[in-house]
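What you see is the complex with one protein chain gone and the rest in place.
And then chain A:
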């Protein structure tokens, strides 16, 4: 009695689909990724958008130019002040308003604070995505100080709506300068701690080095911007090439790395925090006296024509494109959001890697989903 069994040694692997999101902690919002995987190797990543689409661009066609500003808070909520600034600059340029120097300096300081706050949050969740939970608390602790500054001066912590076409809604609070100085002194001791805790960690380096590589040519052809592009050696800082507000009065270095991997993008953002601190330090001591707001008409009517303004948010280049027919509403308003272009490079970066690498790569893209969907 002998049983003979034949074992099929010819294992065949099969590609299959898996859903990542829309409710997934690593996608930081309602982003759905359709993964085609073979074992654990990713063959294709297809982002599926639209879960948080609120038709902000269409609502802008309904609203007056003052009302548009508060909608941009809700796009990239982590750099809301810079979004507001972009719309206000577009309107001011179209009206050829002369903006006081005081306004420009305050806008730049708060813009850079916003950038630091955004990068703090990103650093926290980046650590969490690759398995270091503590970073989350440290990142949020330092961001809290900035949020308090915002709350005292702007009245709100996240959706600030501090800019109006023609200037600022209020003057800065009397404690503003002191609080910002305290924060700069505090945060200078914290970034080295960030480096010791996460950047130098062997596990973190193994998770990030050589993962999710995006070459400079690909970065340009995908149209990525911001720290993602600069991590690939693509010099694309709008603050350097098209300075707005008071950014032409300060000196700073553009953080640039050439490796193009996840660790390079991480290093760029850490470097950007130092640069933002330096910009704030150069401006905070001599905020010029003067008006904080230029009087505009109660009903702002832009001249007939097309207007474009780009700014550098914490995620990259945000463009505001307004077509005006001379009425109180824009005929069409298009936002060129940084997150959308950066997301398009994800499939290219993640193909061939593991699912864990996809999470690490996505963390350095720093996606804010409401910015992608609008």
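Couple of notes before you dig in:
Operating definition for what follows: a contact is a pair of C-beta atoms (placed from the backbone, for glycine too) under 8 Å apart; a residue touches a chain by one contact, two chains touch by 3 or more; residues count from 1.
The criterion applied here is as follows: contacts and distances are computed from a predicted model.
Remark: of the listed names "Peptide/nickel transport system ATP-binding protein", "Gluconate 2-dehydrogenase", "GvpL/GvpF family gas vesicle protein" or "4Fe-4S dicluster domain-containing protein", the one matching the undisplayed chain in UniProt is "4Fe-4S dicluster domain-containing protein".
Taking the complete complex into account, A:197 is the one of A:197, A:270, A:294 or A:355 that touches the chain left out. Among the residues A:97, A:169 or A:355, only A:169 touches the chain that is left out of the figure. The chain that is not drawn here is touched, among residues A:61, A:101 or A:152, by A:152.
When the missing chain is restored to the complex, the residue among A:53, A:141, A:178 or A:304 that touches it is A:141.
Residues touching the missing chain, restricted to chain A, are 63, 66-67, 69-71, 134, 141, 144-145, 148, 151-156, 159, 161, 164, 169-170, 173, 193, 196-198, 200-203, 298 (touch as defined at the top).
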